[in-house]
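The complex appears here minus one protein chain, its other protein chains still in place.
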Amino acid sequence: MTAFDVARVREDFPILSREINGHPLVYLDSANTSHKPVQVLDVMRTYWERHNANVSRSVHTLGTESTTAYEDARAKVATFIGARSPDEVVFTKNSTEAINLVAHSLGASVGPGDEVVISEMEHHSNIVPWQLLCERTGATLRWFGITDDGLLDESGLAELINERTRIVSLVHMSNILGTINDVSRIIARAHEVGAQVLLDCSQSVPHLPLDVVELGADLIAFTGHKMLGPTGIGVLWARADLLREMPPFLGGGSMIETVTMERTTYAAPPARFEAGTPPIAEAVGLGAAVDYLSAIGMREIHEHEIELTGYALKTLAGIDGVRVYGPGTPDGRGGTVSFDVAGVHPHDVGQILDDLGVEVRVGHHCARPVCARFGVSSMTRASFYLYNTTAEIDALAAGVEQVKKVFS
Amino acid sequence: MTAFDVARVREDFPILSREINGHPLVYLDSANTSHKPVQVLDVMRTYWERHNANVSRSVHTLGTESTTAYEDARAKVATFIGARSPDEVVFTKNSTEAINLVAHSLGASVGPGDEVVISEMEHHSNIVPWQLLCERTGATLRWFGITDDGLLDESGLAELINERTRIVSLVHMSNILGTINDVSRIIARAHEVGAQVLLDCSQSVPHLPLDVVELGADLIAFTGHKMLGPTGIGVLWARADLLREMPPFLGGGSMIETVTMERTTYAAPPARFEAGTPPIAEAVGLGAAVDYLSAIGMREIHEHEIELTGYALKTLAGIDGVRVYGPGTPDGRGGTVSFDVAGVHPHDVGQILDDLGVEVRVGHHCARPVCARFGVSSMTRASFYLYNTTAEIDALAAGVEQVKKVFS
Amino acid sequence: MTDQLYQEIILDHYKHPHGRGLRDPYSGEAHHVNPTCGDEITVRVTDDLSDISYDGMGCSISQASASVLHELLKGKPIGEAAKIHEAFVELMQGRGQVEPDEEVLGDGIAFAGVARYPARVKCALLPWMAFKDAAARAGVEVTV
Partner (left out) sequence: MTDQLYQEIILDHYKHPHGRGLRDPYSGEAHHVNPTCGDEITVRVTDDLSDISYDGMGCSISQASASVLHELLKGKPIGEAAKIHEAFVELMQGRGQVEPDEEVLGDGIAFAGVARYPARVKCALLPWMAFKDAAARAGVEVTV
C-alpha cells in the first residue's frame, strides 16, 4: 500500500457496514476494544478447521503445525515491537494479566521499606496489582501526579524515584487523556537508582510505531483485542536477561522442566510464564493482526490518527459548552479525546449519541483517579483507529448538538 | 436428536475431513484438546462481525449486545454444570489459571502448620500451584498415592486429611489413567475437618453429565478447549457463599467497586475475579459449545465413549506386547487409554502412528508423578470424544502392529 | 428511540428533583456506587420513613429515579413502601416485558422504557438499592 486509503481499509471490517438504531455505525470506541478485519478472522478460522491441536506437547502432525503457528505468531509480535528475540515475548490473556505477572514475579523480592512508583494517570489495571503487592509485602506505593494540561508531573522526579524504588510502572499512552508520555527522563532516573521500569503500552502499541530497544523500558505490557486481534491474548515483553531471572507466576503444565513430588524445576522463558494451554488460536489471530498492521504501516496509521485527532479537537472546540481534557493539540497525544458537555452527565451524552449510531465510551474509563484529579466522576470519550474518518467526527459533533437540544 | 449418530456428528467438524500424510485423519488426542464444530465457529464469527465490543463498560448498543452475549454464556455454563446461579461461574483463561486463582485466593489465609492435600494422580496444573503456595506460606503439601490398579489410594484417608488440612485439590478424571475418581468419601472427610475441596474437572466436565450440587465439592475447575470450545477460556465454579469470602487474585479493570489512590474496594463475584478485558468471544464460543453438547446430550456422549473405551481396551489387550495402564474395564474410567508397546519408546510409537494419520499423544502428559509411579518416563495415550468411531480404534490397532514391525 | 428512555417525566424529575439534599435526623444511611461509571448516591431514612433524603452525582436516570423514590416512598406505611419498592425493581428487571401499574408506581411508570436498556437499569436501581440498605440499617425491612 502506498498511500493510506481509509475507504479500502474499511472494507476489511465487516462490522462497519452495520446499522445501529437505523443509522450507520460510527464506532468511536477503539481505545476500549478494536474491531477485527476479515484477514484476522479468516486466519483463525483456517487454524481451527485445518490445524487445531494443543502446542508443545504432541509429536503428531497437527500438534507440530499448531506449535509452528503459535511460535510464528510469537516471532511476528517480537519483530513488530523490535524485540531482540521471540524468547522475550510472553503470551498472557491480556494486559492486565501481564501487569499482575510482573507484580507477582518481580514483586516476589520486594519487601517493607521498598517503594513502587506509579502515576495518577494509570488505568486500574496498572494500579490495583501494585496496591495488592504493597499490601502483601509492606512496600510503599508512590505516585506521579498529573499537571493541569494532562501531563505527568515530573517536578518531584529526583525524590519520587530514589534508592528505595524497586519498580516504576507507568502508562505509555493514557487511555483517558490521550497523553503520550515521554518517559525518557523517568527511565533514566529509574535506572540510575537500579529500579526496573514497566510501561503499560496497551494504548501505544496498537497506534504508534514502537521499538522496545529505543524505548528503553525493561518490560512492557499490551493487549491483543485493542490492536485488531481477538480477546483472550495479551503480551508481556521483557529484556531476556531480566526475564531469565524472574521466578514463575502461574504454575502448571508447560512451564516446568521436571516435576517430582518433592520438587519442581522450571522451563526457560517464555515457557516459564505460560502455564497451561495457552491462547493458541488467539496468538495466531494476533499474529495475523500484526501482519495486517505492518502491511499498512504503523507510521501511516499514526499519521492518519493525528489527522483525525486534530480534526476532532478543532471540531469539539467549536461547540459551545464542550470542554476537552488532556493536551489541546495532536502533539504528544493519541487519538483518544475525552470531553464534557456542560450540564449533561456522560451517561446521557453516550445514550443520545448511541441513538444516532455514534458509539463512544462514558464513565470513569477504568481510570478513576484521573476523573478525581479533574473533579468529575466520569467523562465522555471518543477514540479513533485506522478505520475512522473525519465524516464520523462530524457525526459525533452533530450528535453532541442533539444532546444539548434534549437536555436544554 | 433421538439416537446418537456419530456419522452426523462428524459432519459438524470440518477438520475431520483432513488427510494426514496421505491418510484420513484419525484424531485420538481429544484429552489434549478437542476439535470445534462449525456451530461454535459460526457463533464466534457472527459475534465478531456483528456485535464486537468490550463488556460491562459501555452503554452503547454494541457494548450492550456484547455484555448480554457474555453474560448469556455464563448462564449457559452455569446451567450445564447445575450451578445454583450464574454468579457462581468465574471465567478464567484455562483450568490452570482457575486452579492458581484458588491457590492464591483461598491460599491467602494458609500458613505454616497448615496442610494442603493433592494426589500422585494430578496434572502438573494441579501440582505446581500448590507447591508454590506451600513455598510462599510454609504450609505442608501432602499426597494421596495411587494403587496398582490406577485408583486413588484412600487407605490413609483419616490421617491424611486431618484438622490441619485446609484445602484438598484432586483430579476428578485422570488425564493419563482415565480413572474417574469417586471422591464422595474424601469430600465427606474434608468437610468433617473444615477443609475446602477443589476438583480438577478438566477431563470430566467435557465427557460426563456433571452436577456440582450432587458432586458436593466446594470448587471445580475446567477448560473450554477440551469441550469443543476455543482456547483462551476456562471456568472456576465455586459455591456462592465461599466465592463471596474469597479475596481477589488478579487486580485491574472491571473487578473493582471504587479505586482511589489510598484504597480500593472490590466488586462482588464473579466480577471480582475477572480483572481486565475478559475472553469475550471465547466465552461466547464456550456458550455455543455447551449448547451443542447439551443438544446431543451428555449422557449420550458418555455412553458413546464407554462403548469406544470398551472396544479399545479389548482391542489393545489383544495385541501382543501392549500393556494398558489404569482400570482394565470401562467401569469407573473415561475414554482416555494410556498404554505401552514393549520395547518401543512412546515417541517412536507416536511418530509411526502419525505417519498413518493416527494422532495420539506421547510423553508424560503433564503428569510425571504418574509415570514415575508406574516406573516409566512416558506413555502413549489414545483419547476419545463424541466424534470418534470404532473404525478409528481399528486404525490405531493396525498402526500399533506397524510400530512393532518397524522396531522388531 | 431514546424518547422512550428520556420521557418528559424523567427529564422533569432530573431538572427539578424532589427532596434532594441530606437531612437530619435519620436512623439509617447507605452509600452506593455504580462501579462501571463511578456514579454515587447516599440515602438516609428515618425509621418510620417520615423522611427520605439523598444526595449524589449521577446521570439523569439515576437522579430522576431518586426523586421519584422520594416522592413515592416518603411518609408511606412500611408495608406499602415495600410493595412499591418491589414493583419498581420488578419493572426494572423485566427486560421491557412487565406492564407497570400506575396506581402503585405513579411517576415511576415513566421508567418502563429504561428496562429495555440493560446498561441503564443499574442507573435506575442505584437509589432504590441504596434506600433498601439504608432502611435495613434503620431496622426497616422493605422486602415483602
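The first chain written gets the first letter, and so on, giving A, B and C; residue counts start at 1 in each chain.
Keep in mind that, in the parts below, a contact is a pair of C-beta atoms (placed from the backbone, for glycine too) under 8 Å apart; a residue touches a chain by one contact, two chains touch by 3 or more.
Just so you know, these numbers come straight off a predicted model, no measurement behind them.
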Partners of the unshown chain among those that are drawn: A, B
Residue among B:9, B:271, B:352 or B:397 that touches the chain left out of view: B:352
Contact residue for the chain not shown (choose from A:21, A:46 or A:64): A:64
Selected from B:212, B:362 or B:382 as touching the chain missing from the view: B:362
Residues belonging to subunit B that touch the chain removed from view: 21-22, 345-348, 351-352, 355, 362-364, 368, 371, 377-378, 406-407
Those residues of subunit A which, in the complete complex, touch the missing chain: 56-59, 63-64, 67-68, 256-258, 267, 271
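The definition used in the following text is that only the chains that are shown with their structure count from here on.
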Pair of chains joined by more contacts [C-beta pairs], B-C or A-C: A-C
Mean-CA-position distance for subunit B and subunit A (Å): 31
Distance between chain centroids, defined by C-alpha means - subunit A, subunit C (Å): 37
Separation of mean Cα positions, subunit C and subunit B [Å, integer]: 45
Of all residues in subunit B, the ones touching two or more other chains: 57-59, 63, 256, 258
Shared interface positions of subunit C, touching two or more other chains: 36, 38, 117, 120
